[in-house]
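The complex appears here without one of its protein chains, the remainder shown in place.
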Amino acid sequence: MIRSALASFVITAVLLVVVVGIVLVPIAMQMPDPLAVLDMFVLGPFRNPRHTGNIIEMATPGMMCGLAVAIMLRAGMFNLGVEGAFFLGGLATVATVLLVPLPGWAMAPVGLAVGAVVGSSVCAVPGLLRARYDASELVSSLMLNFAALFIGLFIVNYFLRDPTAGAMVSYKIPNDARLPRLVAGTRIHLGTIIAVAGCLLGTVYLFMTRAGFESRIVGLNPAFAAHLGLPIRWILLRSQLIGGLIAAGAGGIEMLGLYQRFSWQGLPGNGWTGVVVAILARDNPILLIPAALFLSYLQVGGDLISRNFDVPSEAVGLIQALVLLVVTSSAIMRNPRLLRFITGRKAAANKTSGPKVAEGSAA
Amino acid sequence: MSDIDFVGLLSFVPAILRVTTPILLAALGVLISDRAGVLNIGVEGMMLSGAFVGVVASAATGSAAAGLIGAIIVGGLLGAVLAGAVHILKADLILSGIALNIAAAAGTTLLLFLMTGDKGMSGSLASQVLPKVTIPVIADIPLLGTLLSGHHILTYVAFLAVPGVGIFLTRTPLGLRLRAVGESPESAAIAGINVVRVQVMALIVSGAFVGTGGAFLSMGYVSWFSQDMSAGRGFIALAAEVMGHGSASGTMFASLLLGAAEAIAVALQGRGLPSELMQTVPYIVPVIALVVYARRRQRLLARA
Amino acid sequence: ADKPKKVIFLVNGTLGDKSYFDLGAAGIQAIKAKYGDAVETKILEMGNDQTKWQPAFEDVSEQDWDLIFACTYEISDIIAEVAPNHPDKTYAVIDAVVPYSQGNLGNVYAVSFKQNEGSYLAGILAAGLLKDGTIPADQGTSIGFLGGMDIPGINDFLAGYIEGAQSVNPDIKVAISYAGTFDDAAKGKELALAQYRSGTAIGFNVAGQTGLGQLAAAKEVGKWALGVNSDQEAIFRDTDPAMADWVASSMVKKVDVSMLRAYDLYVEGKLPVGQVEAIGLAEDSVGLVETGNMAKLASPELKQKIAAAKAGIIDGSIKVTSGFNLDTDKLNALRDSVRP
């Protein structure tokens, strides 16, 4: 199963290069040195360790948010609270580090733990409302994202704001609280290791533990789960709690890994990236790692050409949109002959298209 | 404060209707797509594009009607694009919608820049606005006049479209087929219905509604297009449609609720409470409403 | 001739904000217009993902740019981090201050705008128009302020605006709203309408695109508005004169002018790097638009009052509170003192 998913992943990657080439070539042609543009986009990110580092830094929250989304999607929950949890998790982490007197070594772990718990509420509350009242988690999580944003801004404004900073930002995060950087000359930090480990653990959780097994049963067929007498409400809630903790933890890690202060004034968008990464990886935690890295690679390549040539940043946005389309265009990707070619065996052609719905009672 | 009296409350009505109009138009679009089984996640991008094209087309022709038609057409076109992505490329529906949103944000800005040299707004384009409508006799009746008359033409369109969409879905052959396709495509195909065609059509109509909602922003609310001016209304519309439980009237009530919450939040500004907390009102009210509604439904089910 | 100087403007967001960034872009264009082939310019939008700002700064610093522009306080920390590693480069940050106290920012020039001074004049204008009856009392008795967000950069405008208005009428009431967004013109209009509905006769918008919604509201209800940053009457004069007619004036903030000035100084070798220049009325970097509607609308006495206040600020006899130094409690006290 992982193998066939990997196959479509490889095809996607190859295709993407082709498509990006098609979009990029006309843009490049307008530049004095078209080859340099293409070269910068494709190979640029690997020429300078700092840029390679950028890919990895950027992929870190992508992996974790993707993991959060995947775990909830696997339980059949379309909870969009990852975005708000990430935001609130980052804020609560910074708030803890700033407001609670802690010894230096304890700052990061305690801050992250508090941040994860507080931030997870953005996923957990919709989860609770769904489990308890059967209220659509999609709507409530979408709404609570914005509520979390404004509550967070209120907290920054009234409790954390550094009046000398000029902008609406918190006091500086103490150096002791920052996550250690791992590779000199880059900003790659401990969070990346946590994220990779998280994806591996996510695989273990979903496919090798009882709890993960149960949540997949609920996600695939709630009627079957009810037949077995599984505690469906608790399982739903649990998966959204776990998702929320991961997403909020990711927000804290992002803050302590890359930021000097809490300075978000809007939702940072990592949660949406998480949705994209998760769909790209087909909710398969292991594949979240390459999926997030790949998206970041495209981003960094795009950033590089817009930094180095006169390519408007909107063109990069258009490329991204096209990439998303191609990535999921299963017409080409799920071609059974291609799949067989890649896996070297007979692969099952699964004919799913459109949004995933649980097979039993539709939502 | 004396504006809690009846007349004061009545003066709220136009504000609520204004705020509701774009949400409702977009939510009706989402409704049609959702009932056909192809939930239109690209609603934010379609709205933005509708707002943009409305301005450009009306500036080019000097006619507000042409602007509106342009907005409707571009919405429908984008619906067709989304349908193509889903049915020809067999791309993921949700991701295609997200892609459309990204592309629309980038594309409108880029085009605006190419046309005006400004990435921010279309102030230099002499675009037209759609009129407000005064209903002759009713306008003079004291309370009813405020309630019913003097609104923007698209406000009337939006609210009149509610029974229209409702009747379309429940009473017309196409509506029936659309619902069948959305709920159970295999069964619809067995009944001889061309599923792909119905879904393509639904996305086109959906886009047209959403585009109209976009036109309201740039040709009703204000008289120009500005970058990202849809400002998340598409997502609010998605929420309204889900809260509406698949019916046109439910969608309308949900949109009104969201619009009212927003209007209340606006009115609560400047009362000395932290503005950030006031801004949470439009997002918390719907969640509470959702829970209240869900509990009531649960209790009804339990009693039965 | 020498090889052209290379100037880049790093936008920590995207263009189109109708505020700092667009004005900065105008500044770059002004530089290009003035120096022609002697200068090579570029504007780079870094987007809203803050984690990308530092990599962009580092890349640009490693390239052969001579002068690197940026603006807003959000970027201060990053400049403070990157600039010391590139002592051969010159940085100019507009509308912000960098932490010079860290001692290694000798290659950074900072400009901070005293927008509170310009807003002080706007406050006088708004309150004055009400007081002398130019705006009849049945239009409303309070003045309005529509901010993008409750943040220091916006509250600096607010502080000056309130003080200026109070200098005319100590009992003046100011309706204050924050939109929570800089993109949503429709929401700006709704907020402005709510203010106008509850007795505001003239409002001041400081909210980017959102703020422009106030102009649409002003036109709809036939009340007055005050623009910000650039001359908002001029923006709409050709395309929507009926709306432009309701823009009493605008408080302009000449980011573009100051960028051109910085470049002038840089070319002459006189750019005062390593320190912050606070510029305001005295440098003619902020101020009120006095042409257009303002010329016709304001009475000679009011114009005189504004001129006097301007002179007072310049000579130091009038001190305007800065919104940057207010903590949340003081700010709330200030806002409460004028609540209608």
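Each chain gets a letter, A, B and C, in the order it is written, and its residues are counted from 1.
FYI, a contact is a pair of C-beta atoms (placed from the backbone, for glycine too) under 8 Å apart; a residue touches a chain by one contact, two chains touch by 3 or more.
The working rule: contacts and distances are computed from a predicted model.
Q: What protein name does the UniProt record of the undisplayed chain give, "Heme exporter protein A", "Dihydroorotate dehydrogenase B (NAD(+)), electron transfer subunit", "Simple sugar transport system ATP-binding protein" or "Multisubunit potassium/proton antiporter, PhaC subunit"?
A: Record says "Simple sugar transport system ATP-binding protein".
Q: Quick one: which shown chains sit in contact with the chain that's not drawn?
A: A, B
Q: Using the document's definition of touch, tell me which of B:Lys119, B:Arg179 or B:Arg233 contacts the absent chain.
A: Residue touching the absent chain, from the options given: B:Arg179.
Q: May I ask which residue of A:Val42, A:Val110, A:Leu182 or A:Leu220 touches the chain that does not appear here?
A: Residue touching the chain left out of view: A:Leu220.
Q: Pick from B:Ala60, B:Ile193 or B:Leu268: which residue touches the chain that isn't shown?
A: Hidden-chain contact among the options goes to B:Ile193.
Q: Which subunit B residues would touch the chain omitted from the figure, given the whole complex?
A: Here the touching residues of subunit B are 167, 171-173, 176-177, 179-180, 183-184, 186-194, 301, 304.
Q: So which bits of subunit A touch the chain we can't see?
A: 208-211, 213-214, 216-217, 220-221, 223-224, 226-231, 336, 346, 348-349, 351, 359-361
Operating definition for what follows: only the chains that are shown with their structure count from here on.
Q: Counting C-beta pairs in contact, does A-C beat B-C or the other way around?
A: The greater number of contacts lies at B-C.
Q: Could you put a whole-Å number on the gap between the CA centroids of subunit A and subunit B?
A: From the centre of subunit A to the centre of subunit B is 29 Å.
Q: How many angstrom lie between the CA centroids of subunit A and subunit C, rounded to a whole number?
A: 36
Q: Can you compute the centre-to-centre distance for subunit B and subunit C, using the mean CA position of each chain? Integer Å is fine.
A: 34
Q: Touching two or more other chains, which residues of subunit C qualify?
A: 14, 150, 180, in rising order.
Q: For subunit A, give me the residues that contact two or more of the other chains.
A: 150, 153, 157-158 - these are the residues of subunit A that touch more than one other chain.
Q: Can you tell me which positions in subunit A touch subunit B when the two form their complex?
A: For subunit A paired with subunit B, touching residues are 129, 133-136, 138-140, 142-147, 150-151, 153-154, 157-158, 272, 275-276, 279-280, 312, 314-318, 320-322, 324-332, 334, 353-355, 362.
Q: In the complex, go through subunit C and note every residue touching subunit B.
A: Subunit C residues touching subunit B: 14-18, 22, 150, 175-178, 180-181, 183-187, 189-191, 193-195, 197-198, 209, 212-213, 216, 235-236, 238-240, 243, 332, 335-336, 339-340.
Q: Under the definition above, what is the set of subunit B residues touching subunit C in their complex?
A: Counting only subunit B, the residues touching subunit C are 3, 11, 15, 18-19, 22, 109, 112, 118-121, 123-127, 217, 221-224, 226-229, 231, 262-263, 266-267, 269-272, 274-276, 279.
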